[in-house]
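What follows is a short report on a single structure.
Apart from one protein chain that is not included, each protein chain of the complex appears where it belongs.
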Amino acid sequence: MAVRDVTAPGRHIIELDRVSRTFATPGGRITAVDQVSLALAEGEAMCLVGESGCGKTTTGRLFAGLLRPTGGRLLFEGNDVWEKKGKDLAVFRRAVQLVHQDPYASLNPVRTIYDTLSAPLFRHRKASGRAGATAAIVELLQRVGLTPPMDFLPKYPHQLSGGQRQRVAIARALSVDPRVIVADEAVSMVDVSIRITLLDLLLALRDDLGVTIVLITHDLAVARYFARSGRIGVMYLGRVVELAPTEALVSDPAHPYAAALIGAIPEADPTVTRTKERVGLRGAEIPSLLAVPPGCSFNPRCPLAERGLCDVLVPELLPIPGTREVACHVAVRERTRTAVGV
Amino acid sequence: MSVLLSVRDLAIEYGSRRGPVQAVRGVSFDLEQGETVAVIGESGSGKTTLAIGLIRLNPRSARVTRGEILFADERGTENVLDMDAETLRRFRWQRAAMVFQSALNSFNPVIDVWAQFLDTARAHGMDDARAVKRRARELLDLVHLDPDRVLRAYPHQLSGGMKQRALIALSLLLGPRLLILDEPTTALDILTQRQVIDLLRDLRRQLGFSMIFISHDLSLAAELADRVLTMYAGRIVEEARVADLFYRPRHPYSVGLLRAVPRVSGELGALASIPGSPPDLVSPPSGCAYHPRCPFAIDRCRIEDPPLGPVDSPGHAAACLRWQAVAEAVGTREPAKAL
Partner (left out) sequence: MSTIAVIARRPVGLIGLIGVGSFVALAYLGPLVIPLTNTVDIANIYRTPSLAYPLGTDFQGRDVLNQIVYGGRDILSVAFLAAFFSTAVAVTFGSLAATLGGKLDVAILAITDVVLTVPHFIVLVVVAAIFRPEGFLVLALLLASLQWAGLLRQVRAQILSLKEREYVEAARSLDLGLFHIIFREMLPNMASYVAIHFIFAMTGTVYAQVGLIVLGLIPLSGANWGSMLYLAQSQGALYFSDSFWYIFSPILAISLFQLSLVALSAGLEDVFNPRLRAS
């Protein structure tokens, strides 16, 4: 699956164009997402990674139209979503579905699996009558790997395991033929031993149905597996600091924060993990969104920070060689210089 | 090296509407002085029941149906299960302490951290407030927290990482020989996890305590453990030195887990999930509890429940009739080259 050129407009199914989102909190106004531009090609599998407070969940909800941007535009098939009205907005709503993190909260506990999955089918006239709905649901359950499907129909969510519930949530999202699925930490609360199947399932949806998938996660290893033929976007304090093809990011991170993350992850291999090279950061705590450092928000912790530059000027997400982008003055300078042989 | 903790055939069950849940079904292992053992398992493994059972913190609905927990330090050897209330109170925190998951509101939210330290100290026999203050400051320094700031703060004013470090400091208050940690890095950000892991390593080196930590995260075991126990359906299914478990696994569940964990460095490899669902501890499968999900299972596996038996390395045991077939299939994994 070729990585599309991110700078070519008009070929993207969904796009955040310099989107910001602020919230009022008791302590003041915070900017959870700060001028983020992300464009996804149809059928792309992309990952957004970051630690707490980085804005990845908010970004996911902005993609799904569950939150309205306070700045910038959300474009679906080239059109501004929030300018749409009535029927068009409803069409968009269905076209982008969110799969939540918590399998214990995403299904209504007093409705059976049949109830939950038949509602959208009836509402959008994709099936009629009990027999029709049952047939359609059986097909959906087979697609998400819940077999034998008939066994699951009369069950309540509490009778299913976490992994099974997530599959039902995915089936529910699929029932309206979405074009984009945003999976917000969709495997984080599921047993380690079944994460891979869920990720493979999402990738199969991409391969078979052409659905564009955005996976939001804090787990870089999961991101690497899922987006191995796509891109990863690393977020910090509301901004995208690096956007690159997965293998490039993992083997040669350009942004010092990305490098720190990759070096810090413990690995399931004693020799590797006990001898891994780490990037030392000055300061372990993520600053509060109420007190974002001036200039590059990462500068107080950054080993490459240059006084007078990094603490003054906010770095833009700029292209560097290798169809990647990074928001770091030093990295952009060093990599562009190397490329032109200076 | 002498043995600090010896668990013999421990079985714990608790009641539920559907019948007794056999959370721990006969667990035996030894922990040496200064050793770190990781108990790895997922939902339905019984690892949490085991961990809190070691210091008898199980809820009232839980019963120990058999077994012994022998604790041997300079004060003598005793069976934790036989301790009376007073002895147990002094045992907890002075000789063995537990660090809970910070995310689970382990701190009392309505009192400040200092009050928490003092209460805990007093509850376990240390009454001198000044001595407690001194010790608390020492320990908070050791975990790289600012004592002045933290002691005065309420739990909600601390970040997840700070809370976890404060909990570790609290557990070390009375100088226990054994630290039991429940999912110490789950729900923490990557960089905070790294901090906590490095901290535990340093503290262990400086203070010399033994550690048992339970987790679903294999990489944590790879970082800190001397030995690893994998648990499934209330039993230990493999016991090995850390290198043996990761490079020469002999139980299909351990193999399945290793294959299911994606990596950031090195080759991606052929990853696969373990098919099936977690076991039902009210009525576990017959024979070997793992057989419904096991690619190596044969008919005998449905009938016989194999005990932990030695395999092809010293100090390495697996509860599997087919460990030799597993050994052949897996061979020896090469450590992936670090990036």
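In order of appearance the chains are A and B, and numbering begins at 1 in each one.
What we mean here is this: a contact is a pair of C-beta atoms (placed from the backbone, for glycine too) under 8 Å apart; a residue touches a chain by one contact, two chains touch by 3 or more.
In this text the structure is predicted, and so the values were computed from the model without any measurement.
Using the touch definition from the top, which of A:Ser128, A:Gln142 or A:Gln159 touches the missing chain?
A:Gln159
I'm checking contacts with the chain that's been left out. Which of A:Arg18, A:Arg68 or A:His124 qualifies?
Selected residue, touching the omitted chain: A:His124.
Of the residues B:Arg18, B:Arg130 or B:Arg205, I need the one that contacts the missing chain.
Reading the full complex, the residue touching the unseen chain is B:Arg18.
Contacts of chain A with the missing chain: which residues?
Output for chain A: 64, 66, 90, 93-94, 96-98, 100, 102, 105-111, 115-116, 119-120, 123-124, 156, 158-159, 169, 172-173, 175-176.
What we mean here is this: only the chains that are shown with their structure count from here on.
Can you give the whole-Å distance between the Cα centres of chain A and chain B?
32
So in the complex, which bits of chain A are touching chain B?
51-52, 161-164, 191-198, 200, 218, 220-222, 224-225, 228, 250-251, 260-262, 264-278, 281, 284-286
Could you pull out which chain B residues touch chain A in their complex?
Touching chain A from chain B are residues 42-43, 159-162, 185, 189-195, 197, 216-220, 222-223, 242-243, 246, 256-258, 260-266, 268, 271-275, 277-278, 335-339.
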